[in-house]
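Removed: one protein chain of the complex. Kept in place: all other protein chains.
Note that the chains are named A and B in the order they appear, and that numbering of residues resets to 1 at the start of each chain.
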Amino acid sequence: MIRQEELHVSTSGRGTYDLSDRIQQLVASSGIVTGLCHIFIRHTSASLMLCENADPSVMVDLESFMQRQVPDGDSMFTHTAEGPDDMSAHVRSILTQSDLNIPVTNGRCALGTWQGVYLWEHRLASHERKVTVTMTGE
Amino acid sequence: MIRQEELHVSTSGRGTYDLSDRIQQLVASSGIVTGLCHIFIRHTSASLMLCENADPSVMVDLESFMQRQVPDGDSMFTHTAEGPDDMSAHVRSILTQSDLNIPVTNGRCALGTWQGVYLWEHRLASHERKVTVTMTGE
Partner (left out) sequence: MIRQEELHVSTSGRGTYDLSDRIQQLVASSGIVTGLCHIFIRHTSASLMLCENADPSVMVDLESFMQRQVPDGDSMFTHTAEGPDDMSAHVRSILTQSDLNIPVTNGRCALGTWQGVYLWEHRLASHERKVTVTMTGE
């Protein structure tokens, strides 16, 4: 059995957006009991992440880390047509994930207790992001 | 055909743990000849890695690299409830993989000659880690 759905995520600029509930709802609707749920972002300046879901300070620290590691407006970057956050957003995407695959067990994504599924918007401005979810199993 | 198994991995603190043999045994037991083997870690402070399996100095150097790149106790981090290796473990997990998908060919994971499957424990203390393995194919 294969089910494929598209999620639309409206971001209000750089930051993380919790998709866990929407993903679990798609899996529940699919009727799949055992299998895999694949999540794919169709962009190169936003990415996906499995991360600690309890303490918001984790997201603050991840953002601080990335801003130090991949500074906006780094003088090394030549791809700057869309501004100082253009190339840094591509690098951040390369260092994280464009696709995640999560086991489905007993009709739900078998996330660990502290795992959430997040979209990480790397651009400073708001964007409309498309995420394709493909669920396979029986 | 779908088979799903859970592996338990007892770590003795920070370091890499070779899962290759246990994964190959699960694939052999599944009876799947052609397909995919998906490996998923249900934690956010340990991760998975495909890495060179011959020279132990590679693991030493990877550890050195991560310790320089993501220092424990970095003054930038605010998420420190569980100690100086708490937030660094989350960042290391984000920079590596929570799930791996490996082709199954002729009844075995079709790893390259020098590729091994490793769990990378990022916390300093011992932990019990759960890994879900989902094998699909025919």
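Annotations for the structure displayed:
We take it that a contact is a pair of C-beta atoms (placed from the backbone, for glycine too) under 8 Å apart; a residue touches a chain by one contact, two chains touch by 3 or more.
Nothing here was measured: the structure is a model prediction, and the numbers come from that model.
Check B:5, B:18 or B:52 against the missing chain and you find that the one touching it is B:52. Contact with the chain not shown here comes from a single listed residue; of B:27, B:89, B:102 or B:135, that residue is B:102. Subunit A meets the missing chain through residues 2, 4, 38, 40-45, 69-70, 76-79, 81, 87, 90-91, 93-95, 97-99, 101, 130, 132, 134, 136.
Taking the complete complex into account, residues 34-36, 49-52, 55, 57-58, 60-62, 64-65, 68-69, 95-97, 100-103, 105, 110-115, 136-138 of subunit B touch the chain not shown.
We take it that only the chains that are shown with their structure count from here on.
The mean-CA centres of subunit A and subunit B are about 20 angstrom from one another, to the nearest whole unit.
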